[in-house]
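In this view, the complex is presented without one of its protein chains, the others remaining in place.
Order as written gives the chain letters A, B, C, D, E, F and G; numbering starts at 1 within each chain.
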Amino acid sequence: LRCGAAEIVYGASKTKEQIAEIAAEMLGSGQKTVLITRMSPDAAEFVSSRLPLDYNEAARAGIAGERPAPDGRGKIVIATGGTSDIPVAEEAAVTAQALGNEVTRLYDVGVSGLHRLLAHTDEIMTASAIIAIAGMEGALASVVGGLADCPVIAVPTSVGYGASFGGVSALLSMLNSCASGVSVVNIDNGFGAAYCASMINHIGVI
Amino acid sequence: LRCGAAEIVYGASKTKEQIAEIAAEMLGSGQKTVLITRMSPDAAEFVSSRLPLDYNEAARAGIAGERPAPDGRGKIVIATGGTSDIPVAEEAAVTAQALGNEVTRLYDVGVSGLHRLLAHTDEIMTASAIIAIAGMEGALASVVGGLADCPVIAVPTSVGYGASFGGVSALLSMLNSCASGVSVVNIDNGFGAAYCASMINHIGVI
Amino acid sequence: LRCGAAEIVYGASKTKEQIAEIAAEMLGSGQKTVLITRMSPDAAEFVSSRLPLDYNEAARAGIAGERPAPDGRGKIVIATGGTSDIPVAEEAAVTAQALGNEVTRLYDVGVSGLHRLLAHTDEIMTASAIIAIAGMEGALASVVGGLADCPVIAVPTSVGYGASFGGVSALLSMLNSCASGVSVVNIDNGFGAAYCASMINHIGVI
Amino acid sequence: LRCGAAEIVYGASKTKEQIAEIAAEMLGSGQKTVLITRMSPDAAEFVSSRLPLDYNEAARAGIAGERPAPDGRGKIVIATGGTSDIPVAEEAAVTAQALGNEVTRLYDVGVSGLHRLLAHTDEIMTASAIIAIAGMEGALASVVGGLADCPVIAVPTSVGYGASFGGVSALLSMLNSCASGVSVVNIDNGFGAAYCASMINHIGVI
Amino acid sequence: LRCGAAEIVYGASKTKEQIAEIAAEMLGSGQKTVLITRMSPDAAEFVSSRLPLDYNEAARAGIAGERPAPDGRGKIVIATGGTSDIPVAEEAAVTAQALGNEVTRLYDVGVSGLHRLLAHTDEIMTASAIIAIAGMEGALASVVGGLADCPVIAVPTSVGYGASFGGVSALLSMLNSCASGVSVVNIDNGFGAAYCASMINHIGVI
Amino acid sequence: LRCGAAEIVYGASKTKEQIAEIAAEMLGSGQKTVLITRMSPDAAEFVSSRLPLDYNEAARAGIAGERPAPDGRGKIVIATGGTSDIPVAEEAAVTAQALGNEVTRLYDVGVSGLHRLLAHTDEIMTASAIIAIAGMEGALASVVGGLADCPVIAVPTSVGYGASFGGVSALLSMLNSCASGVSVVNIDNGFGAAYCASMINHIGVI
Amino acid sequence: LRCGAAEIVYGASKTKEQIAEIAAEMLGSGQKTVLITRMSPDAAEFVSSRLPLDYNEAARAGIAGERPAPDGRGKIVIATGGTSDIPVAEEAAVTAQALGNEVTRLYDVGVSGLHRLLAHTDEIMTASAIIAIAGMEGALASVVGGLADCPVIAVPTSVGYGASFGGVSALLSMLNSCASGVSVVNIDNGFGAAYCASMINHIGVI
Partner (left out) sequence: LRCGAAEIVYGASKTKEQIAEIAAEMLGSGQKTVLITRMSPDAAEFVSSRLPLDYNEAARAGIAGERPAPDGRGKIVIATGGTSDIPVAEEAAVTAQALGNEVTRLYDVGVSGLHRLLAHTDEIMTASAIIAIAGMEGALASVVGGLADCPVIAVPTSVGYGASFGGVSALLSMLNSCASGVSVVNIDNGFGAAYCASMINHIGVI
């Protein structure tokens, strides 16, 4: 990506010592911003005892070093169907911010209460890119895609039970969206969606 | 069901001669209305050469004998996401009419063009029961369920391609609907949905 | 729904403090009845130290405030195939009561011991709506649907092992029911079934 | 199996010439009875122009040579849920007869019309073995297994549409049967079920 | 089943107190033998402090009261592919014994070491019924079915990892067995297989 | 989308007469460009007898009216793994052109012959957006995503046999891509990918 | 691969003219042997009117130009479970021969008739590599793998019905093989197995 943007550490299969060491080395060699995802509160505590770290517990992600000033074309809207989708949304938000984007959060605007979503038509119509995050039936992506004129990145979540099959139901919904301009990333992959949205929000930005 | 309601013949695995014979016998023994579903145009032609038959080609279903006067509590609304879902909707409509219900059709009101659906809020708010029919991502059931105060019977359809998996994507969506008051029948089962809706529309009707 | 009916709190992804606060606010602003589902015994203890709460441990659900007097058209029958399905049935029962319904429980009447079910033909024939709850092969819904004249809401449960696949086997059985008038909700969704049944039992009730 | 029993030719992947040649050779070398399964009417016509063949068109199977006299312990009951299951049932019947068994057919006794099944309690209680054949929700096996005292061989059929998934729904139902004494064979495998039932019906017969 | 045979308690979803009480009541009312399956060692300890219980820890099953003398026609052979399948095999063995059968165990005779199986051709050729138990590729059922002349009940087990999918691979193998006379029960259902085998072994026994 | 862009007709479930009528009406009411997808050669012949139509047989899609001049920020690269993926790629190409984009085709650059792909590093590094189309193992998306700095829209195709499961294998591969900046659309959905890519290529274009 | 070995044309998605042209060009530029797979009899007729072609109809594959003399270390054994697997086996055989290998065919040696397989222990013990081909339960790979000391390449086939799921059952069996030294290729991929086996049979051959 553009120079200045964050380096990224995927914390999932690393010890807290490994994470701290990798991030310290990156910061030491001149990187201003290091995004660390899938990091436990315990690892975060360890890392912040060694480095300046802005940890977001809901997201299980944090920014080591400086959070860059937003330098994208516009705003990235992050919408969720319910409150249980918020951890994925926050992973997306932290990622987007680490990559230099301004973020608008629209949480709990799922389609069974349509008025809550329609109350935010303004934000939806003026976004550079929208991240639509939902579990269970995943209908949010289609409704948002139908309203918006910008690219929509859909993120199915593993929220739900029974026939939600750990996010498969929402994933299939989103892949079959009858709204144009919707593409999909892996279940619970808030990071990946924000990375795509940031690329879109930085097109033509030098 | 209540006296007077239709007898039903499932035509799928029967020859045209078998269908005609069974329906003739029913009418002959005093039944006023016989609903025949999953019947090919060819079989319908054969049957109507022997019996009074009102055949609906889109539905691949027909009413032999008399269509009963509507005697339900109110109207059954039948909504579809797209135009390709119409055959399933018409199977539901013919069934509902054969069972003594007044039907309102709201076709092609899928969620990627929300205004088309919202233009019919009146019909949705005054229905006795709603049949929500959609393929692909099946989001219609959740949006309708969120708007309506009456029971919603959702019918997934096999419309779509790729990851729609012959209706599985829509089926899972509907089972996971975050709107209360939504229940689901088998893929493409317009008949079953109308049967449920008719039962609901006739509660307390003697 | 009709005025007077319960507000509903889905406890699954909320802390005990959040649940207590939301319910207290609802009761404080005039709501008479608050149904709380998917709430652990531990959360229930916390909530009842702050609010009047009638907690049903098997159901993992409770009613804060007053339980409303039944005002439906008739009774809702809740039937289960086995004893392991009882938690789902109790979730349905608590929900139905919170929404103003009288409930008849027919537990452990699974189809491999048909006489136990047939002994209750009376209750089945006089219900407003029936909730048929079963895991493993889910045959109960078809047998009940064949006997009854009222709508049957089928709830597959995750009870079983091996090829029950966490409720998928029962779910598929129920979707394929050859009895008319059967519709289906998500695996283990006692709440959803009771909500549908209550809507049916309150049709035309002002 | 016991001497005298039929040789078996699985016609599915063989030309009519191959079938005729194999069967002729078997009969020529002293075999009294040759069962041929999965044989088209066209192939049957060809074979019967060369050999004595008793072809059952519904079963798509036939017996070349002599049909043996029944020499089992008792009767094999073959029950189906619907009329569409009859081809599988007839494959089972022809197989059972070719292997020396007396067969009782109970067709269209599915569980959504329980009285039709219960009217045959006598046949069920006196069978040596029962073959329970059903598509869609496959509940027949559990109900029959609950009534009977003898082994029940369940055969799921590919009858149905949508979420019947070509017999998978019925297969899972039957594997999860809560009735004891039920075992299962492959989808549409009438032959295999009859082979098992014949073994059981000939135990201790020399 | 025949008088004298065991009553059965499925312990899986019952407390140790419930199991003890149900079994005590059965024994108290004249039942000689009570088979209890899916019972933890802890529950077994509790039950044996109140009742005579012969508990088999590998099987997680036990016989309360007396073990009946074998009164079947012959022996039931129980074969496993590996040593990890032994718990399922022991559930089958305890069940078979509780139902009055003599049992021969052939453990760890899987098909990748064919000589171990072929060394037991005698036991296989003289069994009344064989229970073939295997996880992973489940090939044992086909090989045994090809050798034996008696009914084979196949039990897939959840032994394995990766693409064994908790027993699904073995289940599908067994359903597709190209050997005649093989039928299948649910994954890990040693009880069900033994029940079927016992029925077969007692045919014609008064 | 931006004014001037194409209207779109999805031909899949429409008769040739319906397609011609809808397109004629759109052109008649001032629309300059109408994109028609999923249209058979036969329907195309009929439509072109009534309207100016530029039909692409591989794509089964065509542009009625004028093809707009490209007015995007840069080029859209369309890459395929094999030659069998070309129909999907051409649907994407026609769509992209109808929406005002310049297209670069890189066909048959699958990862088992990496040099063919690496020979086009220039085109990949300078694209506005890339559409990566592949069946079977779908690895192209990850490799392209690893090389490129722009958003990659991955399209799984139903090309392959056996365990390709009609595109499911490629779909899963692409959803799990370990390269950042990759999002996915439905199997064979060349249209949807091009619509997303066009949105990206027109960001900030008035 | 080694110089001299065949070039390969995958005919599946090519017209007969394309196949002929590609093969002619390869032969024209000095290639001695061209293997063409997945080619219809009709295309083969067209190709042989232009080129020397040795077409194997069962295999739907052929060798254009010269068949090379075998120059491998030893023999490749190709074994099948049934006669319906022969087309896949012949694809493997033609491929192996085109790549310079001597082939031994052991057809219809499936595990339900173990003696037929054991009669060929000699060929199995002296092979360089074995290709084990089977549909339905796929047990052949495990049994062969248990007997042999050389690498076994397993090919599941789509032969079967019902729960064979187009080869999935055999595929899973083979992946779970408890015999060491077994690896697996795609369903019906005779070509791929032979390519692997040829590599093994040519190790150290210059």
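Quick note on the criterion: contacts are C-beta pairs under 8 Å (C-beta built on N, C-alpha and C of every residue); 3 or more make two chains touch, one makes a residue touch a chain.
Given the structure is predicted, the values throughout are model-derived calculations rather than measurements.
When the whole complex is considered, the residue among F:95, F:128 or F:142 that touches the unshown chain is F:142.
The residue from G:26, G:96 or G:185 that touches the chain not shown here is G:185. Annotation: of F:6, F:174 or F:187, F:174 touches the absent chain (contact as defined above). Interface note: of G:46, G:165 or G:195, the residue touching the hidden chain in the full complex is G:195.
In the full complex, subunit A touches the hidden chain at residues 12-14, 156, 158, 166-168, 171, 186-189. By the touch criterion stated above, the residues of subunit G touching the omitted chain are 1, 8, 73, 128, 149-151, 153, 171, 175-176, 180-186, 192-193, 195-196, 199-200, 203-204.
Within the complete assembly, residues 83-84, 159, 161-164 of subunit E touch the chain that is not shown.
What we mean here is this: only the chains that are shown with their structure count from here on.
Annotation of subunit B and subunit E: jointly contacted by C, D, touch as defined at the top. Contact count check for B-F and D-E (C-beta pairs in contact): higher for D-E. Farthest from subunit B in terms of Cα centroid separation is G. The mean-CA centres of subunit E and subunit G are about 41 angstrom from one another, to the nearest whole unit. Work out the mean CA point of subunit C and of subunit E, and you get 36 Å between them. Annotation for subunit C: residues touching 2 or more other chains are 162-164, 168, 171, 175-176, 180, 186. Under the stated contact rule, the graph of chain-to-chain touches falls outside the line, ring, star and complete shapes.
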